[in-house]
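Note that one protein chain is taken out, while the other chains of the complex remain in position.
Per-chain numbering from 1; labels A and B assigned in written order.
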Amino acid sequence: MQKKALKKFFKIPIIVYTHYSGGVILGRNILRLIRKLSDNNDSQRRSAAEALSKADERAVYPLIKALRDNNAGVQDSAMRSLISIGGETTAYMVLPLLREDSFLRNTAMIILKEIGYETVPLLKHLLKDKDDDVRKFAIDLLIDINHCDYLDDLIILLQEDKNVNVRASATKALGVFMYEKAIPQLTAALHDDEWVSFSALEALSMIKDESTISSIATLLNSNSETLRYNAIETLGKMGFSSSEKYLLKHFSKAKGYEKTASLKSLLQIGAVPTGPDVKDILIDFYINSDWEDRLIALKGIVGLQDSGALPVILDIAGSLDPSVPNEMDILVAIKESLMGFDCAKALIDILNDPNAKYRAKTIAIEIIEAQNCRDAIPHLIKLSEINLRDVKRASIKTLKEINGNDSRQLFMDALNDEDGHVRKHAVAALGNIGDKTVVKTLLKLLNKEIYEDVKEEIVKAILTVGSEKVFSRLNEFEPRLKEFIAKHTTDLEILNRLAEDDDINVRLSALLSFGSIEGERASEKLISALKDENAEIRKTALMSLSEQRCFLDSIKPMLNDSDMWVRLYAIKALGNSKDPSALESIVTMLKSSEIPVVLSAIDAVSLIASYNDIDISNIISPLLNHKESAIRQRAEDKMGGIL
Amino acid sequence: MKILVVDDCQTTRKILGLYLKSKGFDVVAAENGLDAIEKLASHDVNLIMSDLNMPYMDGIELVKNLKADPNLSHIPILMVTTEADPEEKQKAMDAGASAYLVKPVSAETVSINIKEILKEIFKKGGSNA
Partner (left out) sequence: MKELQDATFKQLRDFIYEKSGIYIADSKKYLLENRLIKRIQEKKLAGYEDYLYLLLYGNSTDELIRLFDIVTTNETFFFRESQQLDVFIDHLVPSILKKQGAKDISVWSAACSTGEEPYTLAMLLLEKGYSVKKEIVGSDISNATLESAKNAVYNSYSIRNVPMQFLKKYFKPNGQNYELAPMVRSTVKFMNVNLMDDKKMKLVSGKDVIFCRNVLIYFDDKSKKKAVSLLYDCLKPGGYLLIGLSESLHNVTRAFKPVVINKVVVYQRM
């Protein structure tokens, strides 16, 4: 109102703030862009349509017209911009398109769905529309938007609408919204037209009420193959063991894919039927299904301990590509299922099968490792000598985990392998074996190794076998190696020298290691590092002191350090001390203008308070109104803990 | 024999898929016209059953696109839709659809129509391009 009055009075364009946060378009620009929607050039029209995504309701009607543009790119931008503008007004103006031709109708559906909640109130009266299709579209939109606050109206449609498709959609919607009040009507709908009945089964499978099982089971005797099949699936999806008797009966008399479906549903409810043909049906089911069903079949195969099925299982699993995100998840699920499978011999057979896929062998090796299957060792040794990248890597890794001493020579040979991963596992294995005679060889390797992670592993291995003193000749090693030594050694003498090294990263690594060493010498070093001119050093010293929980007097002055990160770690260290005398100093940091400092201070204060049973609500509650949302959120979380 | 079922509603895809499987057809499913074309790239299909109302590419646009592609124009398309409007039916038939069924349809109706269409093609001398 104020805007209108101002505009009238001053006759200047008022800046229009839009829904899009941070987006501002001047009024005259909107008009210019709207005119550009009629440009002769496709790209100009498209860029205008796109730019109008930051406009207000004035752009809605022109954009709706642009949905009819003869260029698909312009249509697409117009659609996206209408979605971006959003809001109830846009939804209201788009709604009439539901009565237009199929292209506009379908585009309107996308827009209304994306606008979401604000569309929902506008759909209520459409449920009573004269046009069957409009009623159906309205219900479909409610399903897509996944929100409806007038579900009783849908029950009425289910019971009374003359059009089968509308009743079917209403049925589906009641299931999607899991409206338990509709259960009696949904159960009755099981005997409506086949399409409605089908939707009723789906709806009941979503609501998952055990009392409906017997009604659903009546459809196992339906004349319609489709309904029988869907009833079987529904019982499986619902997961109740009370379905077992119905499914077992049906399994015994059904044939073909109904039999397989019954088996699948039994597995889903946790029952594994027995019988002469079950194993074969399961393997068949596994081979011919998609991955979701295969994982179900796998449960059954493992339940029956059918190790004869393993080659097929791994052969198909071997075609999965772990670099594709979804396929990696499936591989993980398969391996988890197979952990319960006592199948050592079958796994070994796969290792030795020249026709088995490489990935199948790799999976078999991973399971062998998880099951600690030592019988496989000689076979793994053989495989580790063949040059198949993934198989070799997996073999060496597993031998490292489960074998150790017996394969010492194999690991020694593997130190010269061209694959860095193989070298790394071999080094780690030799470290685990603990034989000091390998140190000389490892040092030689250290000199020519190109990969950092392998170098680090070598350093670790040498330390593990107890040969720290090798590293006392520190000037022979390059800085990166000294960093690794600092990281992994517990020898105080070596650490002290590394803490004085010329290279800053080496000094930092040494300081970090001091954090896990008890004793005066270690803490002395750290405290003196608090006065270092380098902020990184001061910060790291604080991080390590934080593990030690004392020396408050040395740490408190660091709260005034010039470097924010140093102050942050000082706060953490004081908090970790859990000493109430540190509270006062930390509380002053809550006034800082730096967000991470305040967040750390809140954490530190809360830690000390909870350890000492101190009430800090009067300290934290003012922060609930802080201008920064991250700080308000953290304060809220902590207040929740207090209350 | 493989049939492509195109419908944005999962329930419909499921029902039609079951009808077809029970009659011995292999089934591939797609969510809209664009998905259908993507699936046609990797599946050899003998017939398409398509809804009319779908986002991103509706049934009529799908029919037009397929009829304009010499490699795909031979595949018959059977519309299966809730649209009972005779104008919509005319548009679909004009675009090149072979038949037009209004939902809900029974398994029998679907089967009879498919058989009729395939019989016609066989009479004309084979469907494969």
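Here is the rule we use: a residue touches a chain if its C-beta (ideal position, glycine included) is under 8 Å from a C-beta of that chain, and two chains touch if they have at least 3 such contacts.
Just so it is clear, the structure is predicted and the values come from calculations on it, not from any experiment.
Only one residue in the set A:Asp132, A:Glu536 or A:Asp563 touches the chain that does not appear here, and it is A:Glu536. Only one of B:Leu16, B:Leu40 or B:Ile117 touches the absent chain when the whole complex is considered: B:Leu40. For the chain left out of this panel, the touching residue among A:Gly27, A:Gly73, A:Gly87 or A:Gly116 is A:Gly73. The set of chain A residues touching the chain not shown comprises 42-43, 46-47, 50, 71-73, 75-77, 79-80, 323-325, 329, 389, 418, 508-509, 512, 536, 540, 543, 546, 568-569, 572, 594-596, 599. Take chain B: the residues that touch the chain left off the picture are 30-32, 34-35, 37-38, 40-42, 55-57, 65, 69, 71-72.
By our rule, only the chains that are shown with their structure count from here on.
By the touch criterion given at the top, residues 9, 11, 14-15, 18-19, 21-22, 52-56, 58-61, 82-84, 88, 103-104, 106-107 of chain B touch chain A in their complex. If you check the complex, the residues on chain A that touch chain B are 102-103, 105-107, 109-110, 132-133, 136-137, 140, 164-165, 168, 172, 193-195, 198-199, 202, 224-226, 229-230, 257.
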